[in-house]
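Got a structure for you, written out below as structure tokens; questions coming shortly.
Apart from one protein chain that is not included, each protein chain of the complex appears where it belongs.
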Amino acid sequence: MTRTAEPRRAPVRPKRRSGLARWAGDTGWRHLMVVLVLVFALVPIVYVVSAAFNPNGTLSTTSLLPSSFGLDNFERLFTEPNVPFWHWFGNSLMIAVPAAFVSIFISSLAAYAFSRFRFKGRRPMLLFLLLIQMFPAFLAVVALYLIFGTIGDFYPVAGLNSKLGLMLVYMGGALGVSTWLMKGFFDTIPKELDEAATIDGASHAQIFFGMILPLAAPIIAISGILAFVGTMNDFILASLFLTDRSEMTLAVGLKTLVAEHSPASYFGLFAAGTLITSVLTVTVFMSLQRYIVSGLTGGAVKG
Amino acid sequence: MRRRTIGTAAVSMAALGAAAACGSDDESGEDGDTGSEQQEFSGELVIWADETRTPVLKEFVADFENQVGVKVTVEEHVETLREDFLTAAEQGQGPDVLVGAHDWSGQLAADGVISPITLTEDQQAALNPASITAFTVDGNLYAAPYAVENIGLIRNTALAAEVPATFEELVAAGQDAGTENVVLLPVGVNGDAYSAYPLFSSMGGYLFGAEGTDPGDVGVASAGGIAAFEKFAELGGSGVLSTSIDSSNATPFFVEGKSAFLISGPWALIDAQNAGIEYEVTAIPGFEGQNPAAPFMGVQGFYVSASAKNALFAQEFVTNYVLTEDLQLKLAEAGGRLPALTAAAETYAEGNADVQGFAAAGEHAVPMPNIPAMNAVWEPFGRAEADSIDGVTPGEEAATTAGQAIADAIDAS
Partner (left out) sequence: MLDQRSQTAGSHTAAGLIAKIAVLAVVTALAVWAALPLIDARAWWGLGAEAAAVAVIFYTYLQRRRIPLKYLVPGTLLLIAFQILPVVLTIGTSFTNYGDGHRVGKDQAIEAIIAAGVQPTPGGNTYLLSVGESASGDLALLLTDTDEGTHWAGTEEGLTALDEVETDQAGRITAAEDYEVWGLAELNERHAEVAELAVPTGEHSGIKVQGLSAFEGTSTRSYDAGCDCITDDEAGIVWHADDETGTFVTEDGDEALVGWRVGIGFDNYLQVLTDEDIRGPFFGVFVWNLAFGAGSVLLTFALGLGAAMALNRPGMRGTKLYRSVMILPYAMPSFAMLLVWAQMFNRDYGVINELLGMNVDWYGQTWAARAMVLIANTWLGFPYMFLISLGALQALPADSLEAAKIDGATGLTAFRKITLPLLLVALTPLLISSFAFNFNNFNAIELLSGGNPINAGDTVGGTDLLITYAFRQAFGSSSADYGFASAISVFIFLIVATISALMFRATRSQEDVYS
């Protein structure tokens, strides 16, 4: 399944080339390509890292290598009373994880319907789902304030100033892309599998939960990461919804450190916080990696 | 009893406390008792503030809570406070009180989302007069001012010992210091009208007439305005000013000793102090033979929302509690800005060289215009400044183009 390089390894070709050349053709170019991309990826991040570990780090003076080294920024991040970092951390997790789960679940349902059933309005609905995401969202904040102001009048538990309200918005926000992403993946799972299961007496729900979902683990993990990161990085909605410092999410809380006229040296704190945040995201990603790259057994898809 | 009672803090607050105590004699024993630890609040007052002020305010609302028996909640809006407030208030929601800058007042008043307040003559007399002008729109006062700020000249005393009397002296001293930059004045690729204004005004430039309230008299392309932009071009050409210096690198460069001079506000001091730099704050010098350099004054104040649910106590908070010397002093100590109450400002400045320095720099300061037309100034002004410094456009042409663009934008609305 994951062996796009298979043809190269096939013994069709006689072993003519030297070991080094073979390594270069087979794996070497991969390392080279990846390293090039990583250099590009890491240059701005090295800035952030060196600002985080430089006690005097600021946005503009931090050179690629820190002039001095220390953990002061981390220490201040964890101890300053106005920077309840671990609260922010917890809030972000508390909001992003359930929101990602629910939105992925709902998207997978829709993707299943779009992939497996042919019904009236299917094409227009798919197209609509794609196009609605393209509407410039600058006034969405005003509209959402109106919507949640009204909701809050009746149900304070899900109104403004509530995590639940914010989670509802995030659930709605991730639908379009994840549905399309999953539908594309579901399409590649052979229909013969469904047919065989149906003959065995399985219901559509049993097919979906028992067969499609497990087979689609890689794409579910990836959609989950995308939804999680999108939620973690949102700043505009979260700052409108959460107005108590200890209730804020990481993105909003960290932003308080780089606001206009805050001391330039706060960038070091900010960088330290950003690093910890990204470590969290990368950890989530790593824990899902095994589903992403080995989720499918070749046999299942080959049918 | 003199009328002053209302204005001065201690007496008025004592009165409130006494009133509360009397309340407990009547029918609502527990509620009114200010002494009880677990006070049952019967009302609520919501204040919105930005990320810099919220932590400071939170500490100081407790007194008011106890004296008046209202639960005060301070909600923090990061970066988008003004937009959030407008969005909420136009829908009849949002806070009772908004803490914000004076240059919002024109917009907020025209939007009908804030209520005018009335201060007694004694209260007004106790305040920095410019701070009242700053919050006045169409003859009405819209907020109780509590702090004023302006930029000044921060000098690294190790690199330049003397206080420069003119900008020319400053340039000479900056060159003598042998540092990478002569002076760190934030410009950036888009220009920075706020930081440039002192130099602009020194050459005779002005905005919106003498009072800063006439949208028909822009002043950017006036004779003084043109002279100012030509000066920008000259200083850009000689490398004194540069669009590579912006608000995010100016302070760090100063801290690193890349220049003897930084033109910035009180917020820059924390970094200089942390780095242990010896510095002094003085007035920004004007050009030789020209006007003094007048920076913009920014005033922070407390607005009462037009859709305040608890207008009565919002007004009480804003018109009495905020104007107490005690509170303004505490806010100043926590926030590093000069109080708007003259008496508090004097107490605060005593023995504090930094504050005195910025106060001296603000001697000629003019409140940043609060009329909505100011919104049309920032961008064209900044671009013209950046262009003349970069040498892309000659000073005169930049000034006239910007003046025209601003006038057009004002006419269009």
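Annotations
By letter and in written order, the chains are A and B; residue numbering begins at 1 in each of them.
Just so it is clear, contacts are C-beta pairs under 8 Å (C-beta built on N, C-alpha and C of every residue); 3 or more make two chains touch, one makes a residue touch a chain.
All values reported here derive from a predicted model rather than from experimental measurement.
Note on the undisplayed chain: of the listed residues A:21, A:37 or A:71, the one touching it is A:37. Annotation: of A:93, A:106 or A:211, A:106 touches the absent chain (contact as defined above).
Counting over the whole complex, chain A has residues 1-8, 10, 12, 27, 29-31, 33-34, 37-38, 40-45, 47-48, 59-60, 63-64, 102-103, 105-107, 109-110, 112-113, 117, 119, 122, 125, 127, 129-140, 142-144, 146-147, 153-155, 168-169, 171-173, 175-177, 179-181, 184-185, 187-191, 201-206, 208-209, 218-219, 222-223, 225-226, 229, 232-233, 235, 251, 254-255, 258, 270, 274, 277-278, 280-282, 285-286, 289, 292-293, 295-296, 298, 301-302 touching the chain that is not drawn. Of the residues in chain B, those that touch the hidden partner chain are 1-3, 5-6, 11-12, 14-16, 18-20, 22-28, 31-32, 41-43, 68-70, 86, 90, 92, 107, 109-113, 115-118, 120, 137-138, 140, 189-190, 215, 242-244, 246, 248-249, 306-307, 310-320, 371-376, 379-380, 383-384, 387, 390, 392-393, 397-398, 401-402, 404-405, 409-410, 412-413.
Following the convention adopted for this analysis, only the chains that are shown with their structure count from here on.
A separation of 40 Å divides the Cα centre of chain A from that of chain B.
Residues 48, 50-52, 54-55, 75-80, 83-84, 87-88, 91, 93, 248-249, 251-253, 255-256, 265, 267-268, 270-271, 274-275 of chain B touch chain A in their complex.
Across the complex, chain A meets chain B through its residues 56, 58-61, 82, 141-142, 145-146, 149, 160-161, 235-236, 239-240, 243-245, 248, 252, 255-256, 259-265.
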